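The other protein chains are all here in position, but one chain of the complex has been omitted.
Here is subunit A:
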Amino acid sequence: MLDALFFRNWLTATADAVDREAERLTELDSPIGDADHGSNLRRGFRAVAAVLEKETPDTPGAVLMLAGRQLISTVGGASGPLYGTLLRRTGKELGDAPEVGPARFAAALRTGVDAVAALGGAAPGDKTMLDALAPGIDALDDSLGTFAAAREAALQGALATTPLQARKGRASYLGERSIGHQDPGATSSALLFEALAETADGIGGASREGSRG
């Protein structure tokens, strides 16, 4: 079962991963975006980590709702409302259960992913974060909550955005010139699944500080 601590650890691990990868995310966002994805997300997830240190919501749903709220208010770019909606809708779906099983979490996360698609009006194949989120959640469903499978699927989904032409967001204005660049949003979405797998392995938990840079 996954409790509030698991979700706090997941989000803290995500904040660490975003911190580690911020420069790469911004590099990916330079040719096809406005070169701020890494710095925006870093600001947002640092705020998430900070608020989770101060406040200690005691259910998974409350942890996700609080984190999502932070992202909406601090990121400053489109990824804020998108990731904020992902976490808040997922958290809302989990309600006030003190613990959730992997299957219930996967179902709630799918609701969150669907809300992101609705908010941005995007579908898989548009070269957006959905290209990592959708395969990630599909794999999580298929594997009955094996987070390693979801991590791999999300990563492959992000890598597969390179040959696509962007149909949403600022990159879509570039038309064919958006082809040949990996999508920064899909790349950061893969980090969410990576942090989830780390946390489930226990690497993202108590021993995280010792073993991760």
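One rule holds in what follows: contacts are C-beta pairs under 8 Å (C-beta built on N, C-alpha and C of every residue); 3 or more make two chains touch, one makes a residue touch a chain; residues count from 1.
Just so it is clear, contacts and distances are computed from a predicted model.
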Suppose you had to identify the omitted chain by its UniProt name; would it be "PTS fructose transporter subunit IIA", "Aldehyde dehydrogenase family protein", "Menaquinone reductase, iron-sulfur cluster-binding subunit" or "Tetratricopeptide repeat protein"?
"PTS fructose transporter subunit IIA"
Return the single residue from A:91, A:120, A:157 or A:184 that touches the missing chain.
A:120
Which of these touches the unseen chain: A:38, A:77 or A:91?
A:77
Positions on subunit A where the hidden chain makes contact:
34, 36, 40, 69, 72-74, 76-82, 84-85, 88, 119-120, 169-170
